[in-house]
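With one protein chain withheld, the remaining protein chains of the complex are depicted in position.
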Amino acid sequence: MTYSFELPLLILLILTAGGAIVVKDLLSSVLILGSYSFFLALVWAWLGAVDVAFVEAVVGAGLATVFFVITLFGIDPRDTLIRRTPPPIAAVVSLLLLGLLLLYAANDLAAFGDSASPASTHVSPFYLENSLADTRTPNVVTAILMDYRALDTLMETVVIFTAGLVCWLLLRRDAK
Amino acid sequence: MIESRHESVIVRRLSRRLIPLVQIFALYILFFGQYNPGGGFVGGVMLGTSLILGILVFGPTDPLTVVTKRIAETDGVGLMIFAAVGGLCLIGGGQFLNYAELEIPGLAAPSRRSLGIILTQIGVAVDIAVTAVSIVFSLSVMSGNGDSHG
Amino acid sequence: MSDHLPILVFLIPFLAAICMPLVGLNNPGRCRPLALTALGGMFLLSVVTLWRILSQGEIRYAFSGWAPPTGIEWVADEIAGIMVLVLSALAFLSLLHTRQDASAELAGRTVPYHAIVLTLVSGLTGIVYSGDLFNIFVFLEIAALSGYALVGVSGGRALVSAFRYLIMGSLGASFYLLGVSYFYAATGTLNMADLAQLVPDLLASKAVIGGLSFMFIGLGIKMALMPLHGWLPDAYTDAPDAVSPLLAALVTKVALLAWIRILYWVLAAGSYGMIIEIFGLLWVVGAFASVGGAVLALTQQDLKRRFAYGGLAHIGLILVGVGQGTQAGVTGGLFYLINDAVMQCLLFIMAGAIGWRYGVRTLDDLGRTRLPTPWIITGFVVAALSMIGLPPTGGFFGKWYIVLSAIENENYVAVVAVVLTTVLTMAYFMQVLEPMLRDGETGPRSPEIETPLQLRLSAGVLSVAIIGLGLWSDRIVQVLLHATSRLGL
Partner (left out) sequence: MVELVQGWLLRPNFIAFVILFLWGLYITVTHHNLLKKLIGLYLVQTSVIFFLVTTSAKDGATVPILMSGETAIQPDAYVNPLPHVLTLTAIVVQVATLGVSLALVAGIYRKYGSLDEDEVLKKLK
């Protein structure tokens, strides 16, 4: 698989992520984070995950940015000043160890794009082969999401519902 | 920022036209999620954000905001739709969320499943739209009517 | 219909939670009765479920009618049955003991408060039952979001604690998800039973070892294992008195239970200690956590904080048992886990009660104030006996089985750690009990009626439960042994 289209996107991705971290003004950094989500959506579309790209574009670049911006406008922070302090040694060391663990564990992963990898051969062919006959749903992602693994979907809707309740509980004290 | 309507007349006029379009597109995404990318989540978030746009642009006195505020209080209705579909499957004799056991005469199991997928997607969309609006209402209760002494 | 019992048990708090906003829309007064009814109903149904599991064997429930690994599966075995029973009972009692005027403190927020208590309970129930790694992730997040909210509910300082809890908890969830991704990439499935078939061939795979490590880090944060416990003491201390029993009793224990499931059910691993050596050292982590937690508890002035550190020590103790890698060890760990949930609940209810009733929050306050309330003192003494591990209580038998399994393994360092923890626990409880009992004897007793009925009920039931867990420990351990015998240890 050629990376010619993906590499620029990945570089942009890391640049925008870095921008969101480095920029001092909070509002700018939140908006840069929105563009990060957008590039992420592009990468995922390139990987063939159109549904995920769609959701990331709408939820990540859209809704998450809306939440951030509304919070920032609502509280109107005066101290957007960001100090820099030398990094704590313990954090750097444990981070390095973690990075080594990540790279170590990656050794036995199947190669990228390998259609014979366990992830692509064990369970997932069943969905591709049967979803149309089972559910009359050509979009296999929707079929899995709403039928084969419907419980997960119900529960993630509950997660969102809980988040709504939590915001209500924490911020709205003047309810009738 | 919910306290007043947006000062620019261009933004208000444009939003008045734009919001129904966004909502129609959201419904399209929602109902064609079985054939295209999209579905309950995306449709719900788009519906929710269109309502949020209305709140932000038209201010607290506009009928749209008043209606949206009422809607935001009915959090949980979408989940009830989802859970009701699942519960009907239980009553039909299948496992929870086994849409093939929905008791609809004249429909084969795959069609029942397809119907179940559409119904539950509506549930997801309603819940996510309502909750997104509700979270925005909560997050914007900052200055003024929120308590400031913790 | 009896095959559907697990999902019915789950649906009761779940449906009550999602109906709560509509029910409370015009009359928030209905929320508390609804929540109590739901939890009570859940308790009764979970008794039925446990009876069904004990009489006819475990229930495997395939959602949407798709057999695993295609669909999501729930496994209601003896352990899950007992755990859900304990969970619903403790949730009911901790909600019940809350005084009526808590609604004034909540200032018009009764609706989301009760709904979130119920989502917490449903999330925990899901973790206990679920037989699917990703499904566990979703339930973990439901429980975690509810937990953050309940910690932060009283505002002010609690918000900061809740924020820290959220940062740590979300990082933990990300680590867990990363571990699940590695597992998925290496095996192609998420179902625990299916993984148990596939993983033994892959134990040398670095992806599986890495995935296991990430899951351990993630769940370690969630269960507040010693080096990763930073969020817990603040969160439990600053949580409102009505909430901390629920959190202390359940949240960390259920995460620990999920880890035990992954370790023994997914790895299918009587032999895991031999193949992945590093996890044979699990008991070392546990021993470190138990001694460290007890030492830190000894230095705390604030009562709730002291008990929170004590809870850390007990998580470590359970890991010492579980890490022995023998059937006796796992069984002892599971039995101690159940006991720990009950006694932490009682302890935090009592700490909250004296805090509310007499304003006693620290050891100094305790030395100054008379506590003329036999109910509270009795509850404290029973909880303390069990925490220390003295014979008539469940805590003693839990420790007993753990020590026995360690001796059987000739693992004397672990034995020393358990004994040391016991001594330290005794020391920090003596500091609490000594002023309490001394003043109880000399001071005049006020009429008992001052302790609210709900509080007396909760304290009484939990005290009896702790003694009962001790008296019937052999029966419970038999059931647990039956469940763990299928592991092939």
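Note that the chains are named A, B and C in the order they appear, and that numbering of residues resets to 1 at the start of each chain.
One rule holds for everything that comes next: a contact is a pair of C-beta atoms (placed from the backbone, for glycine too) under 8 Å apart; a residue touches a chain by one contact, two chains touch by 3 or more.
Please read these numbers as outputs of a predicted model, since none were measured by experiment.
Among the displayed chains, contact with the absent chain in the complete complex occurs for A, B, C.
What chain C contributes to its contact with the hidden chain is residues 134, 137-138, 141, 145, 148-149, 152, 155-157, 159-160, 162-163, 166-167, 170-171, 173-174, 177-178, 181, 184-185, 190. Those residues of chain A that touch the chain absent from the view are 1, 3, 6-7, 10, 13-14, 17-18, 20-21, 26, 29-30, 33, 36-37, 40, 43-44, 47-52, 55-56, 59-60, 63-64, 67-68, 71-72, 74-75, 77-80, 82-83, 85, 87-88, 91-92, 95, 98-99, 102-103, 106-107, 109, 111-115, 117, 119-120, 123-125, 127-129, 131-132, 138-141, 144-145, 149, 152-153, 156-157, 159-160, 162-164, 166-167, 170-171. Mapped onto chain B, the interface with the missing chain covers residues 35-37, 41, 128, 135, 138-139, 142, 146, 148, 150.
The criterion applied here is as follows: only the chains that are shown with their structure count from here on.
Arrangement of the chains shown, judged by which pairs touch: all-to-all, with no pair of chains left without contact.
The pair with more inter-chain C-beta contacts, choosing from B-C and A-C, is A-C.
In this assembly, the C-alpha centroid of chain A lies 21 Å from the C-alpha centroid of chain B.
Computed centre separation for the pair chain A/chain C is 30 angstrom, with centres defined by C-alpha atoms.
Shown for chain B are the residues in touch with two or more other chains, namely 75-76, 79, 83, 96-97, 99.
Under the contact definition stated at the top, the residues of chain C that touch 2 or more other chains are 14, 17-18, 21, 63-64, 159. Per the touch definition, chain B reaches chain C in the complex via residues 73-77, 79-80, 83, 87, 90, 94-101, 150. Contact residues on chain C toward chain B in their complex (touch as defined above): 4, 7, 11, 14-15, 17-22, 25, 61-65, 155-156, 159. For chain C in complex with chain A, the residues that touch the partner chain are 14, 17-18, 21, 63-64, 66, 69-72, 107-109, 111-113, 115-116, 119, 122, 126, 134-135, 138-139, 141-142, 145-146, 148-149, 152-153, 159, 182, 184-189, 198, 205-211, 213-214.
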